[in-house]
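Removed: one protein chain of the complex. Kept in place: all other protein chains.
Labels A, B and C are assigned to the chains in the order they are written; within every chain, residues are numbered from 1.
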């Protein structure tokens, strides 16, 4: 699975993207985030307030209970501020 | 007094403008129109439906009871269709 | 800034002039009216725009002043052509620049709505049946009147940074 981070989420995780092997049993965005938080403090801090995080799976917005699989591109970022 | 005509009002009167000496006693736009209609059939026809005519005195919109004087520039035209 | 002219205009050049040197502008809304080749069911091969020199400039200046009174604007622009025009030709450009996007949109919309019922221009269309003066439309009068409703909100400076 490819995970991407943008804006201050990228700054807090310290990387624009990473590739992981999605562990068995992780089926939703929520579960992925919970698992990441267990791996390292930087994810704890980046995802401290999940209400400030938006998620896209394969470049489409999804909610926290959106399904994920190991072939997906998952992106985490703050609410957008373009225009 | 300078009187100007635009668009189909101009076509019906047959002239873009004319200068007249405003007769004594004509104090409003309505009275001027009534007097013009007495002068020639072309004004009868041009002002047949006064609801279709807009009036400006010295380049400002006025209603039929707007005051006029011999020094004024009075213009008659249809509802505008620019833009 | 208002201008009445026979010549065509370049939107890019006009808008550049309007915003040049003012970095407090956050939004610029513009509208261009063009000659359509169809009006109702008659085919239009060309049209001629007549106007009332002198009063036209006065009316446009007044419309601009009213927009600037209603919204916090950094600049406004009206360029209107007269004379003979072909389908596809530009007729009019209106634009409003503001710190805020809503003000720019509303003011620009106001400019064209008011211009359509207040500026002394008249369209004569060439049709297969000869020249025909365009009738004023009730929808234009309604579009003008809506800006007279007390309910029309003028955005405040406070909560809508661009």
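Here is the rule we use: a residue touches a chain if its C-beta (ideal position, glycine included) is under 8 Å from a C-beta of that chain, and two chains touch if they have at least 3 such contacts.
These numbers come from a predicted model, not from an experiment.
Asker: Who does the absent chain touch among those shown?
Answerer: A, C
Asker: Can you say which of C:54, C:72 or C:87 touches the chain missing from this structure?
Answerer: C:87
Asker: In the full complex, which of A:3, A:22 or A:75 touches the chain missing from this view?
Answerer: Residue touching the absent chain, from the options given: A:75.
Asker: What chain A residues would touch the chain not displayed?
Answerer: Its contact residues with the unshown chain are 4, 6-8, 56, 59-61, 75, 77-83.
Asker: Tell me which stretches of chain C touch the chain missing from the display.
Answerer: Interface residues of chain C facing the absent chain: 10-13, 15-16, 19, 21-40, 87-88, 99, 101-102, 104-105, 108-109, 112, 137, 139, 143, 159-162.
The working rule: only the chains that are shown with their structure count from here on.
Asker: In whole angstrom, how far does the Cα centroid of chain A sit from the Cα centroid of chain C?
Answerer: Those two chain centres are 47 Å apart.
Asker: Could you put a whole-Å number on the gap between the CA centroids of chain B and chain C?
Answerer: Using C-alpha averages as centres, the distance is 27 Å.
Asker: Please compute the C-alpha centroid of chain A, do the same for chain B, then give the distance between them in whole Å.
Answerer: Distance between chain centres, rounded to whole Å: 74 Å.
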